[in-house]
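The complex is shown incomplete by one protein chain, all other protein chains being positioned as in the whole.
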Amino acid sequence: MELLYFAQLRETIGHGAETLSLPENIADVAGLIAHLREKGDAYRAAFDDKALIRVAVNQTHVSFDHPLTDRDEVAFFPPMTGG
Amino acid sequence: MELLYFAQLRETIGHGAETLSLPENIADVAGLIAHLREKGDAYRAAFDDKALIRVAVNQTHVSFDHPLTDRDEVAFFPPMTGG
Amino acid sequence: MKVRVQSQDFDITAEINDLRSGRTDIGAIVTFTGLVRDFHGDHIVRKMTLEHFPGMAEKQLREICQTAEGRWPLQGITVIHRHGPLKPGDQIVLVIALSAHREAAFEAAEFIMDWLKTDAPFWKKEETEQGAEWVAAKESDSQKCKKWQE
Partner (left out) sequence: MKVRVQSQDFDITAEINDLRSGRTDIGAIVTFTGLVRDFHGDHIVRKMTLEHFPGMAEKQLREICQTAEGRWPLQGITVIHRHGPLKPGDQIVLVIALSAHREAAFEAAEFIMDWLKTDAPFWKKEETEQGAEWVAAKESDSQKCKKWQE
């Protein structure tokens, strides 16, 4: 799957995009976040406060219980501040 | 006093401005309208429906019981339709 | 506050730039432009003439703007109202409201338009295929003013 990070998350993690093979035991966004937090301090810091994380799967806003497949594009970013 | 007429009132009366010596027995706008209605058919037609008449004394919207003096400028016109 | 009653047309970008004039503390600009429509009910409108009460028109527009300034934190207001002969598609009126915050700019512009409709001495005469006719005031316009008094 494709992972994208924007704004603070991109800066904290250190890159804006990466490819990941979705482990079979991960069923939803919450599971993916738990998996990413195991990848090191930068990821743990980026995903520290779930209240400040928004997620889009294939460019549609979803909640943390949204199911995932290995073909999804998953984007993580903070609450939006455009306009 | 100076009298001004706008829009339908100006067209019905046939002119947009005139000077009038305010008769002593006229105390307010309603009295002035009654007086003007005596001036002929055109005036009577113009002031036929009081619900469609607005009045400004010295360029301020007033109601029909507003007092008048001979130095006032009195403007009569229909409800406004700008914008 | 800039209030103008004029027969000439206006340019929205130019009026905004004039109002901003180098300021960098403005967050929100709302503009309203009213145009002559080519229809009114089921009548086709060919031309329109806008009559006004010179002097009082400007005075009323200024008073409406002052009321808006007292009610919202505004950084600038422009109101331009045209008079004279107009045709469908022509611009009639422009309201610009500047504020640090978008809600104030939106509300002030709508407030000024609602009051302008019922309090500023302008009258529209339309030329249709059925002849020339003065536009009747709409009860809905009076109602819109009332909502600001709640």
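For reference, chains read A, B and C in written order, and residue numbers begin at 1 within each chain.
Throughout what follows, a contact is a pair of C-beta atoms (placed from the backbone, for glycine too) under 8 Å apart; a residue touches a chain by one contact, two chains touch by 3 or more.
Keep in mind the model is a prediction, meaning the values are calculated, not measured.
Novice: Given that one chain is not shown, what are the shown chains it touches?
Specialist: If we consider the entire complex, the absent chain touches A, C.
Novice: Just name the one of C:32, C:134 or C:148 that touches the chain not displayed here.
Specialist: Considering all chains, including the one not shown, the answer is C:32.
Novice: Of the residues in chain C, which ones touch the absent chain?
Specialist: 11-14, 16, 20, 22-39, 88-89, 100, 102-103, 105-106, 109-110, 113, 144
Novice: Which chain A residues touch the hidden chain?
Specialist: 4, 6-8, 10, 56, 59, 61, 75, 77-83
By definition in this document, only the chains that are shown with their structure count from here on.
Novice: With chain centres defined as mean CA positions, report which chain is farthest from chain C.
Specialist: The most distant chain relative to chain C turns out to be A.
Novice: What's the distance between the Cα centroids of chain B and chain C, rounded to whole Å?
Specialist: Here the centre of chain C sits 26 Å away from the centre of chain B.
Novice: From the mean C-alpha coordinate of chain A to that of chain B, what's the distance rounded to whole Å?
Specialist: Whole-Å distance between the two chain centres: 73.
Novice: What whole-Å value do you get for the distance between chain A and chain C if each is reduced to the mean of its CA atoms?
Specialist: 49
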